[in-house]
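Removed from the display is one protein chain of the complex; every other protein chain stays in position.
Moving on, here comes chain A:
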Amino acid sequence: MRTEKPQTAKVFSFHGGIHPPENKAQSLQLPLGKPSLPSELILPLGQHIGQSSRPLVKVGDKVLKGETIAINNGFLSSFLHAPTSGTITAIEERLIAHPSGLSDLCIVLTPDGNETWTDLEPLNNWQDISKTDVLAYLSEMGIVGMGGAGFPTQVKLQGAHKNPLTHFIINAAECEPYITADDMLIREKTLELVAGIEILQHLVEAENVIIGIEDNKPTAIAALKTVLTQRNSDIQLAVVPTKYPSGGEKQLIQLLTGKEVPSGQYPADIGVLCQNVGTCVAIHDAITQGKPLISRFTTLTGDALKSPQNVEVLFGTPVAHLLEYADYESKKLSRLIMGGPMMGYTLDSAAVPIVKTSNCILAASKKELPAPAPEQACIRCGMCEQACPASLLPQQLLWFSKSQEFEKAEHHNLFDCIECGACSYVCPSSIPLVQYYRHSKSSIREAREANVKADLAKQRFEARKARQDAEAAEKEAKRLARQKATTNKATDAKKAAPAKATPTAAAAPATNDESKKLKVDIAIGKSKLKKLQKQLLEAQENEHVEEISNLQLQVTDQEKAIAALEEQLAKTPSAAPAAPAANTEKATPAPVSDELKKAKVDVALIGVKLKKLQKQLVETPDDQELKDKIAAFEADLKAAQDIVSKLSSNAQSSTNATAAEPKAVMSDELKKLKIDAAIAKAAVKKVEKALKKAEEIKAPEADAIRQQLKEAQQRADELEKALANPETAAPKAAPEKAAPTAENTDAEAAKKRKIDLAIAKAGIKKAEKNIQLLKDQGKEESEIEASEWPKKLIEAQQKLAALEAEEGAPAPVEKTAEPVANSEAKAEPEMDLATQIKKEKVAVALAKAQINKLNKRLESTPEEAESIKQEIAATEQRLQSAEALLEKLIHSQTNMQENR
């Protein structure tokens, strides 16, 4: 223990700095003021850097002074305490003290005026317990750095443990003009401050503890010296010359240690810790008295205030209340600033509250703080460089910021700028340099955040893709395994049947390979064809005559090529089964079906060509050549269809011959018949369409087409009859089995209905889309009417309605029947009812959505109002009926529940 005067540390210097008028005397005329309780306290949840706190209280809760009302939300966050006793009246968005003038979530506390403290639990044994516990305690007391950014103190102290500390610096410089809050704090609470520093020194164990204070605070310096001498303290006092911004953390460190904090690093990295005097006092109060951080010293100053002074103010006090307290003259007030004139920001409203970092309210008159002069061109005087305390090149940064070259700005260490405003202050062209830097910094930060988000999205996208690929691969593997199993069976069967199986076994894979290759070729050819057709369509739309003929040639070539390939494909498999000549009876159906296939392909091809020609015909109805072509194609089509019908009847007869075979064959036959019937039906449809088109254009071949239609229908009828016969035969063969599967078939029927429903819906969607497309293409209303889509749409909608009715109808019947059948099992019908209610709800939602959609369409296409209105009416009816049903169901459900 020394008995001499407190040590004074050596003082270095830093680059740049300015000497603005201090204006500190005004607020030191009056003693520390204590404003009365405001009518409400507004406590923002984000008073500090990092995550906002999480509220612990609800609206209506009664809280005591010092009670925790919000806890930390993550590592970089802090606690919040009730500044006085009262009631929580709201947790809502309120204007906060922020340069943006935006709102944020705040807890609003209405004081009861009693100032009843909660039970305080001071940490008297702080010297004995572990430092981690002390840090945790400080966190719970809501202590954050009170100098500027409000960095949670415990986080800063934890960071200081990384390296052994050489210097622990207490920042009492307070270099910004007008502000005297720290000065007043040192004068008023000298003892508490020194005790607080001693607690901190215990926690961080630095080699040197230095208080850095500017020489414009003689009273505070004297008070400190007295206390330090009294306590025989090790703490050194360093009086630094007045220069802005010596109170900046990095500048003060340079002043007191001569060491510069490297770019992008923290003071802790060079073994230095810096704390504000306010924080030290708060730590002292928290540990020795158990008082959480609920108030601070704030300077009220400016020409617009009659009695400028320092006040000890509770957090959450609205600025307006403080202005009132300091007798402000609203006439004089031109700008209200939170913070000092150099680094503070303008407040748009006096309703914002004081928070943990509000060190000054400057109510400036127009004369005191005139509006900034208009910006002029940079004259490259270099004064900004002379003034910059961070040794940056403000001019260069300005160019890069102006031209948005943020990368270069970063290279010039833009992020080392402490936004002190010295460069703007000295600029003879009144360029708001700091504002440019702030803009650049926030743009860069935004871009970084967007990058992080993009990386995340990319990761998730790739993970999803990998998952989908894996699923697809799994499916493919399963499919291959199944295929392999079936082919194995087939080859086993073949091996078992003929003695000379060896050559066929070798031939089969060969032909397989060949057919595979052919199939691939066909697929490629088809895709090419599609492309060509698309091009052709485009050409037709744009009316490029030469291109059309050229493309048409290509299309026909391509079609021929595909046809040839398909023929080849049709031949190749037929070669394979031809080899085992031993069982010709079984083999014969295969070539027949192959031929049939070929013929069908022909039909399809001709049909495609016909369609295309008809399309062209619609566009150019007077083209005689086209009509001739269509006629020729139709003749071809007929011939091909004849062949198909002949072949299929052949196939039938051949299969009829083998009808005595077991059931498996039977179902195969059935399948084939069904396919034939479907094809015939499709043919009927096609011919009908052709007829319609022919009628539309009043073509002479309409009669011929009608004839064709009749024939096709006949054929379809025949096939259906044929289909019906074996169908009736099948259940006879296995009547015993059919009975137990009745339930299954019911389920299947339901499934089928659902599928039909889905198909009908898809049809509606498609029709709507096509109509929309036609409209987009700018077709006339009449043309749209002429095209089959509106009709199709209505048809599909009718079908959908019918299907939905069907869907709905059988269900209730079952439901009513069931409760009678099993009256004891009540739970089951109830559950059914629930699912039904759900279904009806879905139906209601769908109908609503459709009405919405229709209304939207009504707005966009008023010319179609009539038809859309009708549709809307229909849908509304459906909606009503669905809702009625729903109501009934719900009613019955409640009834059932009541009965229970």
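Here is the rule we go by: contacts are C-beta pairs under 8 Å (C-beta built on N, C-alpha and C of every residue); 3 or more make two chains touch, one makes a residue touch a chain; residues count from 1.
The criterion applied here is as follows: contacts and distances are computed from a predicted model.
Participant: One chain of this complex is not shown here; going by its UniProt record, which of these names is it: "Stage III sporulation protein SpoIIIAB", "Ion-translocating oxidoreductase complex subunit B", "SWIM zinc finger family protein" or "ABC transporter permease"?
Facilitator: The correct option from "Stage III sporulation protein SpoIIIAB", "Ion-translocating oxidoreductase complex subunit B", "SWIM zinc finger family protein" or "ABC transporter permease" is "Ion-translocating oxidoreductase complex subunit B", the UniProt name of the unshown chain.
Participant: Which is it among A:222, A:845 or A:884 that touches the chain not included here?
Facilitator: Spelled out, the listed residue whose C-beta touches the missing chain is A:845.
Participant: Specify the residue from the set A:366, A:445 or A:517 that touches the hidden chain.
Facilitator: Result: among the candidates, A:445 touches the missing chain.
Participant: Any idea which of A:366, A:460 or A:888 touches the chain not displayed?
Facilitator: A:460
Participant: Return the single residue from A:61, A:104 or A:688 that touches the missing chain.
Facilitator: Going through A:61, A:104 or A:688 one by one, A:104 is the residue touching the chain not shown.
Participant: Mind listing the chain A residues that contact the chain we can't see here?
Facilitator: Those residues of chain A that touch the unshown chain are 46, 96, 98-100, 102-104, 374-377, 402, 432, 435-436, 438-439, 441-443, 445-447, 450, 453-458, 460-461, 463-465, 838, 841-842, 845-846, 848-849, 852-853.
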